[in-house]
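Note that one protein chain of the assembly has been removed; the remaining protein chains are unaltered in position.
All chains are identified by letter, namely A and B, in their written order; residue positions are counted from 1 within each chain.
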Amino acid sequence: MKMVRRVAFNLFAWSVVGLVAFPLIWMVITSVKPQFELFRIPPTFLPETVTFEHYWTLIYDTPFLKYMRNSLLIAFGTTLVVIVVATLGAHSLVRFRYPGRERLAQLVLFTYLLPSVVLVLPLYLLMVWVGIANSLFSLVVAYTTFALPYALWLLRSFMQGIPDDLEAAALVDGATRMEAFIDVILPQALPGIISTSLFTFILAWNEYLFALVLVNTDEARPLTTGVMNMLISSFNIEWSLLMAASVMMSLPLVIIFAFLSSYLTRGFGAGGVKG
Amino acid sequence: MATNPLDRRYALLGAVLIAPTILIFSAVIIYPLVSAIYLSLFTIFTPTLRGQWVGLGNYAELMASNEFWRSLANTFIWTVFTLTLQIVLGIAVALMLHQNMVFRSLARSLILFPYFVSTVVAVLVWRWLFNDLYGILNYLALISGLLQRPLDWLGSMPNAMISIVLVGAWKYFPFVVIAVLARLQSIPDQLYEAAKMDGAGPIARFFDVTLPQLKEVLVVVILLRAIWDFKEFDLIYLLTGGGPVISTQTLPLMVYKEAFGLNDMGRASAIAVSMMLVMLVFMVLYLRSAGRSEREGAR
Partner (left out) sequence: MSDIVFSGVRKAFGSAIALHGLDLTIRSGEFVSLLGPSGCGKTTTLRMLAGLEFPTQGTISIGSRVVNDVPPGKRDIAMVFQSYALYPHMSVAENIAYPLKKRGMPRAERETRVKAAAETLQLGALLQRKPRQLSGGQQQRVALGRALVRDPVAFLLDEPLSNLDAKLRAHMRAELIELHRSLGKTFVYVTHDQLEAMTMSDRIAVMNEGVLQQFATPKEVYEAPANTFVATFIGSPSMNMFEGALADGVFSHPALRVPVTPEASGHGSRLLLGVRPEDMTLGAGPLNGTIRVVEPSGHETIVLLDFAGTTVTVRAPPDMPLGIGSVLACDVKSSRLHLFDAVSGLRIAARFGAALPPA
């Protein structure tokens, strides 16, 4: 009886999981179907012929690789800048005493919740004015607006979990405050830093609005707006091609999920996640 | 304040470490924020960026504009429905994943995936699923007899609103799952055993033990998700573009349309600022009531 209930529960639970995952599974299936097979009625569930032609088309006949390079540069650049700045900043917020520190922490929380749409117009004007509009760099700058408060908030809660005594012990043992930071705090914060880096990378990788407003040349366009452009600009929509692009776009995520998923759950625990 | 030289030196070091943060904050957050408020007092032609002072004129026009009120209403409708779905689905799936099931960590990864996938990817996939001629949803609905003829999921009302609400719920409920799951794992078993001894069935146990324990985390989750849903742009813009006409146009979409479709950055800024104010008001009200019920709960 207990056995039956267990099996029934597992069947039920896995059908729920399957339902949630179905759109993504369907994406993969569609991406390896030949174009003509998509328009069959009734549709085939599993592809009759598996083809990778769409992936090749994507790589050779579209600017997809260029977009991907841009996305990688922007995401890595944003992550690097944000993590360096936020690690130092979070360390300062957690372990130093100076006037205005609490206020600052509150400000971080507030900006963490600020709508991008409020900032995007002035930022656009600012970029035009400074003369960096339409560049990869402009997107790195723009992405710090949401990635930095987020990373600060997350790293702050990670660092609050490191006992004060560790730094004190290092100081008594003869380290300066910066040495204590490097020798003791950083190694302890490393899992938190990795997890924050992953989230920052994903945020930057997935960003759409800033890329839409700030960049209108293929030289600087990331995958999000690039792929959307492919949808809008083509006369008849090639769904298999778009699904192949979607799969490729999700590859970094799959890698992170496969090898580093424990860092993702850790990040959730520490400070909630930006949407 | 710090009189000890060493203490002062430390404070200085702390200030140096936070300085890059403050610099970046000032340049890309504080300045644009102030500037957005300033811009909202002008009418600015986007292509030339020439502006003319109109004071509160933009706001006055907004108050009199049906489109603004319609968009505000749409924003609320979208937020309330998608948020409710996210919370309900999130709690249900978290409870499910909390049980013993085979390959639980794989299941958790699969559930989490929609949340991390790019909105662009999510939208492309759903638009393909929603496709009126060859989309699998219409096909399944037809053969199962749910529909008599193919449905236009995104091009007509109220379908378009329902569709974006559903996709929003699908994309964002994993956030609730993870937050709730983490909390569930920290509820002590004794509480359930005590409830069992008192004769509480599974449903009573959920309402009397689980839900009160989840309350705190739900307060935070609802606040965060409400804010993020309220300001959502990508998902709605990419799915319906606000259409048909303006039936699913929320405030962030209206900002974009004013700035780059109708070429008035000043008016767009005014909408953005108003939207932020609405958010702030609701945030304060929410935190007040959450704080009050917390205090009553403690009594």
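Definition applied: a contact is a pair of C-beta atoms (placed from the backbone, for glycine too) under 8 Å apart; a residue touches a chain by one contact, two chains touch by 3 or more.
As the structure is a prediction and not an experimental result, all values here were calculated from the model.
Trainee: Out of A:L171, A:I194, A:I237 or A:L260, point to the residue that touches the absent chain in the complete complex.
Mentor: In the full complex, the listed residue that touches the missing chain is A:L171.
Trainee: Going by the contact rule already stated, which one of A:N10, A:Q35, A:Q188 or A:N229 would touch the omitted chain in the full complex?
Mentor: A:Q188
Trainee: Name, in rising order, the residues on chain A that touch the hidden chain in the full complex.
Mentor: 163, 165-166, 168-176, 179, 183-184, 187-188
Trainee: For chain B, enumerate the residues touching the unshown chain of the complex.
Mentor: Chain B touches the missing chain through residues 2-7.
Please note the rule applied: only the chains that are shown with their structure count from here on.
Trainee: Could you list, by residue number, the parts of chain B that touch chain A in their complex?
Mentor: The touching residues are 1-2, 7, 10-11, 13-15, 17-18, 20-22, 24-25, 28-29, 31-33, 35-36, 39, 49, 93, 96-97, 99-102, 105, 107, 109-122, 124-126, 128-129, 131, 133-134, 136, 139, 143, 170, 172, 175, 178-179, 182, 220-221, 224-225, 227-234, 238, 251-252, 255-256, 259-260, 265, 268-269, 272-273, 275-276, 279, 283.
Trainee: Which residues of chain A touch chain B once you look at their complex with the stated criterion?
Mentor: Within the complex, chain A touches chain B at residues 6, 9-10, 13-14, 16-17, 20-21, 23-24, 26-27, 30, 38-39, 41-43, 85-86, 88-89, 91-93, 95-99, 101, 104, 107, 111, 113-119, 121-123, 125-126, 128, 141-142, 144-145, 148-149, 152, 177-178, 202, 205-206, 208-209, 213, 223-224, 227-228, 231, 239, 242-243, 245-246, 249-250, 253, 256-257, 261, 264-265, 268-269, 272-275.
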